[in-house]
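Only a single protein chain was left out; the remaining protein chains are all shown in position.
Take a look at chain A:
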């Protein structure tokens, strides 16, 4: 990577701060992003699990989807926008509580995953009929085009181009955020609250991508640097880059779009059936419902599973998975070294007959078969806030 090509990339509002902190910047989804700071991936990962890590995730897409069928600010308006987005996702959005977040997936007509996303119903009565969406950076343009095309005449989409997104994750995150944004520490897991900070409105969501308690804070670009610095001023908070974000989410058993899930994988194959609402299973009415409901009833042909290599050698993305008899049954979609597990961890797809925890497998690493086992995920226990 040369300096010239990095300069062609988009920059987040925290770019100067990353450089000041000594970040190693890399291209990611069209942005120059910090892959690590001088502490390095291993320490950033462990610090996040022990105290709190601050991540710039401003490359992700943020938007408000609003109904145009009913005036905003009523229960009916929420029903209208929920019914609209439910034509694209299999989640129960209609019954989402005010101020609640839901993990969901955009589906194509074959039941494949176009992206995974967070859908939030605002808490305020005056905002009923709007949904706050956070989507992956790499496919955000496609997601937004999908919403505009498929929901035209029913909704409008306001893409929040001038908002940054900061994630603060780890057991100390709640105390740090509470000090700056009072009330946040008492927020339930998977809830969002709009709060005032230095004269601007920030959206504080208790969620994350590490398996730890934590928050994602949507803040206007104009105030993102100040908020990041205020968070970093706390002695428990250290900056963490995309490298640590990846190893943390892998240990937490969470999918990375484009790797562990894509247009060919269904939510059932991907072990994301929890994202398919009970009413939706009965009613259908989402793209690819025929395939997905069949897979729910009969079990899919392949499943995403956690895999622990028995030795110390990591098995990376693309590693072939075989039975102990040498028959190819799948492929690793994410793999590496888990700093908190202190050993190699991986996830991948295997033929359904080999998906039970405890099943012995071989991983073909540099031409050699390494013994491994299917294990239940997460690799590192989730420690979400449970009130």
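Here is the rule we use: a contact is a pair of C-beta atoms (placed from the backbone, for glycine too) under 8 Å apart; a residue touches a chain by one contact, two chains touch by 3 or more; residues count from 1.
We adopt the following convention: contacts and distances are computed from a predicted model.
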>> Which of the following is the UniProt-recorded protein name of the chain this complex doesn't show: "PTS sorbitol transporter subunit IIC", "Rubredoxin-like zinc ribbon domain", "Acetyl-coenzyme A carboxylase carboxyl transferase subunit beta" or "Glycine cleavage system H protein"?
In response: "Glycine cleavage system H protein"
> From the list A:143, A:246 or A:295, which touches the chain that is not on show?
Replying inline: A:246
> Just one of A:40, A:357 or A:381 touches the chain that is missing; which is it?
Replying inline: A:40
> Given the full complex, what residues of chain A touch the hidden partner chain?
Replying inline: 35-36, 40-43, 45, 243, 246-247, 312-314, 316, 336-337, 339, 344, 366
